[in-house]
Every structure is written in structure tokens, then in C-alpha cells.
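Input: a single structure, listed below in C-alpha cells.
Heads up, one of the protein chains got dropped from this complex, but the rest are sitting where they should.
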Amino acid sequence: MSEQAAATTEERIEKLQGLGCARKRVEDARFTQGKGNYVDDIKLPGMVFGDFVRSPYGHARIEGIDKDAALAVPGVLAVLTAEDLKPLNLHYMPTLAGDVQAVLADEKVLFQGQEVAFVIAEDRYAAADGVELVEVEYEALPALTDANRSMDEDAPVLREDIADKTEGAHGARRHPNHIFTWEAGDRAAAEQALASAEVVAEELVVYQRVHPCPLETCGCVASMDKVNGKLTIWGTFQAPHAVRTVASLITNIPEHNIRIVSPDIGGGFGNKVGVYPGYICAAVASIVLGRPVKWIEDRMENLSATAFARDYHMSGKIAATRDGRITGLRCHVLADHGAFDACADPSKFPAGFFNICTGSYDIPSAHVEVDGVYTNKAPGGVAYRCSFRVTEASYFIERMVDVLARKLDMDPAELRRRNLIAKDRFPYTSALGWEYDSGDYHAALDKALAAVDYPALRAGQKAGREAFERGETRTLTGIGVAFFTEIVGAGPVKNCDILGLGMFDSCEIRIHPTGSAIARLGTISQGQGHATTFAQILASEIGIPADRITVEEGDTDTAPYGLGTYGSRSTPVAGAATAMAGRKIRAKAQMIAAYLLEVHEDDLEWDADRFQVKGNPERVKTMAEIAFAAYNQAIPGIEPGLEAVSYYDPPNMTYPFGAYVCVVDVDVDTGVTDVRRFYALDDCGTRINPMIIEGQVHGGLTEALAIAMGQEIAYDETGNVYGGSLLDFFLPTAVETPTWETDFTTTPSPHHPIGAKGVGESPNVGGVSAFSNAVNDAFAHLGLTHAQMPHDHWRVWETAERLGLHG
Amino acid sequence: MIPAAFDYHRPADLAGAVRLLAEHGDEALVVAGGHSLIPMMKLRMAQPGHLVDLRAIESLRGVRVEGGTVTIGAMTTQAEVIASGPLVDACPILREAALQIADPQIRNLGTVGGNAANGDPGNDLPAVMLALDARYTLEGAGGRREVAAREYYEGAFATAREDGEILTAIRFEAPPAGHGCAYEKQKRKVGDYATAAAAVILARSGGTCTHASIALTNLADRPLLAAEAGAALAGTAAGEAEIAAACAAAQAIAEPVSDGRGSAAFRTRLTGVIVRRAIERALATAA
Partner (left out) sequence: MTHMHVNLKVNGREVEVRAEPRTLLIHLLREHLDLTGPHIGCDTGHCGACTVDLDGRSVKSCMVFAAQVQGAEVTTIEGIAGDGGAPHPLQEAFREHHGLQCGYCTPGMIVRAWRLLEENPDPDEEAIRYGISGNLCRCTGYQNIVKAIRAAADEMNAARETEQ
């Protein structure tokens, strides 16, 4: 104790390993030793396995299903079909977007890979043998895989179950294949801005269908305890509490009798937000058989059936003055939602926060309209490492600004500088209705351009183009500048809910008598390192070293209710709850300290890990001493114990931003691109753990590289899916991945208790634009305005071919 | 992804393997490294009732370089080829091509024989074998025979190997000392098959290209020997005009399919580019 007392405040702060510390992760010991506990690691007595029979057709009528041969396989216990689920009313399940989705195909299949029957067997080998022997007779129907044709008069009607419903979850439906129309902004004002503009640039920007593809696929183990009536499901859930509530609503099992546990999760990236038929089938099978049932999808099932992302066809018009002042923006989106509307968006936002598409620019008038349609493709529409539809929005505006720059013959960085929202305009209300909390965009852009010596890059590019003209090289260099503003931390309960569940989050803290603690949260880490960073937030708030704070998430029986981890909401919402709960602890601790030190509370001041009497630094009570007293000393007027809980309803979203620069060399003869340099400046507000932030940026940029340069889940006209295995779906290896340069500015959020904004998704949001802008920029001097992603070798070569570069 | 059940056999010698194949006929398949067959089994596109594993047959392993003749046992792994000093000295293109196959783990099990034998048009070694004019030894119940690599490939997964035969060894005359070679492969990422790839082996004497053979990977339903392309260089100074003619000749025989790597038109046009790069690099390495 005396040694501790001798330490300076700074020394004691350092020992806490709180905010700003590059603390090593507490998760890593188990992961590096192979001692993680992922869902497929779970093994329960009597556990059996489920496996799906899936549709080989994109669109077909089911004429009959014969289970007999499958049931004859030794070890096969049961085969479930829609007919078996109907009496339970579980053949359809509600989606997060207010639609329903077939759990097992009911009379028709609507996408290749759709779940048709569920085979349960003693082990996964017998289950697979059974799957092969279920005979399904199909009558093929014409497939619809081009969203542009979904609302044609003669388009095949996909959803016969809702064909005559003219009203959907988000308003009127104009066509049996139409899901919703959603709009934001002032249409008349935007039209007026375009009509009266000096310059208008126009482009169709398509963000192709991709998939989050975490390295661990989705899966669960469902276990119904028939004795006490309790259903436990361990699974890959990014939102365990939401799953519990939805499970209770659809099964009528009382919510206290359902326990959802997310164990270690091998990456999520949005893939594990949704509720999939496998979860329902495993639960039903466990209820029917009275044994635990495991279902783990394989990679091809993962890529072709669960949770695609994007598939946005964005037609834009951007208006400006001749000197580059943007005056208006319009966008129409054709959103391909696949066969069921299972998008994971807050309920009032069927197109997510796409109306952040004015980006980082002060655009006086804007209007967006989104039409969602059905096609014979897998459902999903998840936020793949971004907040809801934010990467689509950011990609759209960043391409439109570059397209405008070409038209104005202006440097794209300069055009951005002229239109970025000025620092003194924050909080800034955008034309599409968001209140941006804080930003210093010009400082970030200037720092980025200086860091890469932007003028020198442009000079080098010019020299290279001249050498190309002279025939001395076949390489063109592109420089991509992207500025992004994210909107994360959903969100205020007044307008953010999923299926009616408010999007607050929570933290519950229990201080142990000897001065260590456990904190439980409503979120769930999938690699973000919550057990490390939330302890740091708390260490700074309550003066207990981070190493003495356990962080626990993911078990609905013990964790406080919260909406989970996606859309970069953990730090903005649960991180805020953690700080607020910590402050409640500290407030009570102050009362206890006052009693122990026999002074008035107001005479105490907080000093890193203790309260001291003002003006008398010798008279102190450390948090550890206070904790012991809280439990073991009778203090008049104060009940024993030291615990707190906070449910945090954020007053606003947070708005991380950043400036990225990408330099890419393009071989025009082969279409091969080589990222020579990538610089990423992120401003995520207060930085909790710089090491983890940097890691998040590295990973997000690598995912952005994959999307921009190669990822695509494509369908042919008969409904066959391509890109459904890791042979074709582009996940870069260490060889294709360049070295990343990271940098930052710090503009704290004014409304977040510690000023943090979230960072995990920023690099994906900003990165995709930067790569695409760079590839497009390589050809800009030859007249290219926009080429669609992915910028794989073939498409880059085709661009060069169209521009006549192959002689 | 779970394969169907099978009976497993691990014969200790070649005669045993041949006997098992004869005994089980269509029901039996040979497994070498397994990296082509096992994925097909997991997809249930291959369902052998009997799997005959060659891994215990010592006589199928190893590389011999004797005089000018190179013999590679079919079960020699791609990693062993990469690390084989005498082989790499005699014929460096094999190392270069083997390094372009899949990834380190797969090369540790993947064999030369497996890569050459199964007729997958995406495999990298067949084109090299065509360029080397290698001969494949096939052994079956009917005895042993040799087939020229240039006669072996008939179509996608269709080869001159009869049911019941095993490719046991690959033999070729090492190219002359001082020859130039290159295996140029464009792919989307490590682990991918070629969008387009070309093997070039040539020799020069004085200012003349005395020999040139060129072959192509994954640009048709089988590996292609670009004989006319080679002929365009042989006996010439291999100047710009001849190189252009060789590239045009190679491109003219390419018949790639459209797939995730690109359209047939792109892959055809890329053929000329890749062949040019391979020729230029081979010329640069020739003494």
C-alpha cells in the first residue's frame, strides 16, 4: 500500500492500462493455443447432426419429396420437410425486414441452394449420406436473376405466398416482385438544383453482390431439456438477445426458458446477424428428438445461401457550379434483395442509412429513392463490415464526385476540398436528414495529402502517362482519393429498432470485494477484442486495472439485454453504457469514501484509482479499499455491495470519418493491378486501444481490397450461382495483400461519454472507394468516367480494350 | 462436405496396386496426393467404392537424372520437385511451374504424377511436359507401356490412360545446357488455376534460336502444344517479327471457356501476351 501511495498519478494511470493504452489482448492466450471455444467445438452427450437438402434450381416447383431411401441409411433419425413444420407453423419465419422466409421450401424453391429438407443423423457422415438419398422431384420454372427485369409486366411471379398483397412492411407494392419504395430528402428541391445547374454529371454505379465470408461459417447447437422445458442454443449469433426474443415470439416458448449463447465467433462481418433456417431446424429437431442437434453449414452453403451483401444499382445525378461547388444530388437505387426480404436493417430504414449518401460534402439539396425487388437469388442484404448500407452510399458519392471532377476537369482532391463540410458547421444537418455530430474534414484531407506528397504523386503519374504515350511502358498509374463519413452506433431508440426491439445497449458491472470486477455487456465480440477494450474503458472510469476486470458477453442468461455487435455499434453504444455504468460505480464509491474519510462527498476528488480529500493527498481511499468496505462495513444509509447497470440509449449516431489515398499500377495488357501504396487516415474520435484500431484498419482495408478487386456472387440467367466456393470467391492471401500505412486525427464525439466513435468498419467503407477511384483514375486521361467493380483482371483489361489501348 | 464411404487399400508395391484395380474395375480409383480427387469425393462427384492409395509404393518415388535423361517417379511430390537440386539444375522450368501450383501445403502432398495424370486442364505440369516432350509410363494388368505426353491428353479429364492403368513415371530428355525457359502464369490469386499460362523452352546457338517448344495451360479442354508457335521461332533469330508470329500462332489455337477468370475473348487475347512474356523471359535466360 505504501508503495502504491508513493506512485505518481501518471504512474498509477499507466498501471490501469486504460484509455489510449496499446494493451495486449486478453483473448489471445486461448486462441494462440487452440483453446478457443467456437460453436463447432461444442460436444454434448447424445448430440446428433443436421444437414440440408438444398435446391439445385433457382426457381422450381416441388412436385414431391421421397424420404424413404434417406431414412433407411443407418444412423439417419429423421428427415424434416415443410410439411412437418406446417403443424407447428414454423415452415415460414419472420425476417428482420418484416417479410417472411421459408424455413424449408414450401411448394416452390426460389433460389439455388435454398433449404428443402433437413436430415438428422447420429453423426455428420450419416447425415450427409442421408442428404444424398432424399429424392426431390422438381418442375423447373423460368428464373429471374436480373433485378432490372423484376418489375416487367411479364416477369415470373416469385413470391406466390404474398402475390396479392399490395401493402408490404414498408408501404405500397407496385408489382408482385416489388418489396418497397423508400425515399428521403426533398425531391422538388433536388430536381430544381439539377435543372438550374451549370454542370450535371450522371452515372450508373453498381455495387455488385458480395458476401461477408467470415472464416468460420454459421452454425449452432440446439438443446431442448425436456425435463425443465428449457431450450438452449449455442450459435454464431452477432445479436444473441434479439435471437432469444425472436425465438420466443415464433415458438411461443416463454423467453425465460430460452437461453442463447454466442461462444467464440470466428469473424462475423454481418454474416451472423440474420436468423437462418438452420437455427430453426436444429431447434425443432432437438424439440422433436429430445437430443442436442448440431448444424454447421459448409463454405459453399455459406456463400450461396446465407447473407449476401450489397447488390445495389445506383443511378445518380450530381449538380455543380463550373468552379466546383456541388449544388444538388439525386439517386435512384434498384435494390436486389433476392427471394425473401431478409435485410438486416433497423425497421424504419428498409434501405438502411443509405441517405448518408451526401457523404462528407455540404450539398444543399438532395433526394434519394430506393426500390427493393425480389429475384431468384439468396436472401440477405446484410451490412458487410459497415453500418447499414453505408458502404453503398459512400461508394456512390465517392464515385459521383470523381465523375464530376472529370466533367469539370478538376483535380478530384481539390473538388473534395471545396465541398467538404467545414469544421465550424458541426453539428451539421445534411439535406437527407442526418445530424453529423463532429468533424474536422479539411484537417484530415490536408494531412493525408501531405503524408503521401500528393502533388508529387500526380507529377509521377503525368510522367508515366507521357512515357506510356511514347510506348516506353504498358503500365498506367491511378491515384484514388476517397473521403468518407460513416454513420454508426445505431442507435437512438426513438428511430432505431429491429422488429420493434430498441437499439440501446447495456453494461452491468459487479465489483468484487477485493477490488477486481466483472462487466457483462449486451454485445458480442467476433474478433474485435471487446474483452480487452471494454476493460480499458472501465479501468479509466473506476480506477481498477484492466487486468483485474473480466468482460463477459454472449450468454443471454447472464448478460444484460442488448442488441449485439454489428454496424460498429459496440463502442458507440455498449462502450458508452460501460462508461456510464462505471460512473454510477464511482458515484457510490464516492459516498463510501466520504464516510470512510469522514468528510463530505464534495470535499473529495478523484485521482486515477482513488478518492482523496481535496488539498490533503495523504488522506485517500483507493478503489480497492472502497470495494472491500462496500461489502463488509455497515455504512449508514448505503446498502451493501458495489454494482451498477446502465442501459444506454444514444442521443445520436456517431460519425467516424477518414481520408484514404491509393496508388495502383495497372498493366493494360493483362489487366493485372498492383497496389503500390495505400495510406489510410482514420478519425474515430477518442482512441481506446491504438493497437486494436490499427488491426481493425488493416483487416477492413484487406476486405475492401477483396471487394473492389475481385469479389462477386454472380448468377446466370437460369439461376445458377457462381462464386460459391473459395476457388472463385476472392479472398486475398498474404501475397495479394499490400502493406498498409495507417494514420489518424482525433475529433471526439461530443455526445459519447468518452468521445469514441467506432472504427471497425470505416476501412471497408472508405477503402472500396479508394481502390475503385484509383483504378478508374488510371484511365481517366483517356476519357473513362466510370468502370464497374469488381476491378478484376478481366474487367480492367476490358476497360483498356474499350479505350483502344490494345492497338 | 463429406465423401461417400469406400474401402481403403494401401498396396505395398505396384503389382498389388495393379491387381486391386483389375479386381475392382470401375469401382476403384487411385489416389496419389489427393488434392484433385478428395475435393471431388467431398462434393460426391466421385464416389469410388475402393480407393487405392499409392503412398506406400516406394518405387514410385524419387527423381533420377542419368546422363541426359530425367525420370520422375509419379509419387514424387511437387514440394520435392522444387527442392530437388539435380532436377532443378537440369530442368529449372519444373521448379518454376511447380511453385505456381496451389500453395505450400498442397504442394507437400500433391504429386507430379497426379498433376500430370488426371487430365484436369487447369493443372500446370501437363503443359510443361508437352514442352519437354516427356513420355509417361503407364502400367496395368496388360503390362507396361509408354505414351508421349503429346499424345496423352484427349479432353477435360479424358486421357490415353486406360481404366486399370497407373501412371508410374515421367521421363524426358533434359533440355541442353544453357537453354532458356519460362513458365508464365497469370492467375487471380495464389491457389488459383491459370487465367492463361504458357511454358516455353528454347535453345540458342550463336544468334539463332535452334529449338523452341511452347505449350499452354488452361486455354482449352486440355493442355495445348503450340507447335506452330515453336516453329515460328526455331531456326530464326527470334526477333520481334518471329516473336509476334509465335504469339499469334499460340493465340490462334487457344479455345478457353468463359469463367470467373474472364471471358473467352479476354483469355484468348491474353494468351498472346502471356506467350510473349514467356518467350522474352526464356530468351533472357538462355545462354
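Here the chain labels run A and B in written order, and each chain numbers its own residues starting at 1.
Simple rule for what comes next: contacts are C-beta pairs under 8 Å (C-beta built on N, C-alpha and C of every residue); 3 or more make two chains touch, one makes a residue touch a chain.
These numbers were taken from a predicted model, which means no experiment stands behind them.
Novice: I'm checking contacts with the chain that's been left out. Which of B:A22, B:I38 or B:V147 qualifies?
Specialist: Considering the complete complex, B:I38 is the one touching the chain left out.
Novice: With the full complex in mind, choose from A:T8, A:N228, A:N252 or A:T739 the residue touching the hidden chain.
Specialist: In the complete complex, the chain left out is touched by residue A:T739.
Novice: Identify the residue among A:S438, A:Q528 or A:T578 that touches the chain left out of the display.
Specialist: For the chain that is not drawn, the touching residue is A:Q528.
Novice: Sort through A:D311, A:D402 or A:E703 and give me the one touching the missing partner chain.
Specialist: Residue touching the absent chain, from the options given: A:E703.
Novice: Please output the residues of chain A touching the missing chain, sorted low to high.
Specialist: For chain A, the residues touching the absent chain are 24-25, 27-38, 40-41, 43, 124-125, 213-217, 264-267, 269, 296, 298-300, 526-529, 691-692, 694-696, 698-703, 725-727, 731, 733-735, 737, 739-740.
Novice: Suppose we count only contacts with the excluded chain; which residues of chain B make the list?
Specialist: These residues of chain B touch the chain that is not shown: 1-8, 10, 34-35, 38-39, 41-42, 51, 53, 55, 79, 102-106, 108-109, 190-191.
As a working rule, only the chains that are shown with their structure count from here on.
Novice: Averaging over Cα atoms per chain, report the distance between chain A and chain B in Å.
Specialist: 44
Novice: Any idea which chain B residues touch chain A in the complex?
Specialist: 1-2, 4-5, 44, 103, 186, 188-192, 195, 260-263, 266, 269-270, 273-274
Novice: Could you pull out which chain A residues touch chain B in their complex?
Specialist: 124-125, 127-129, 132, 298, 300, 669-672, 710, 714, 722-723, 727-728, 730-733, 735-736, 792-794, 797-798, 801, 806
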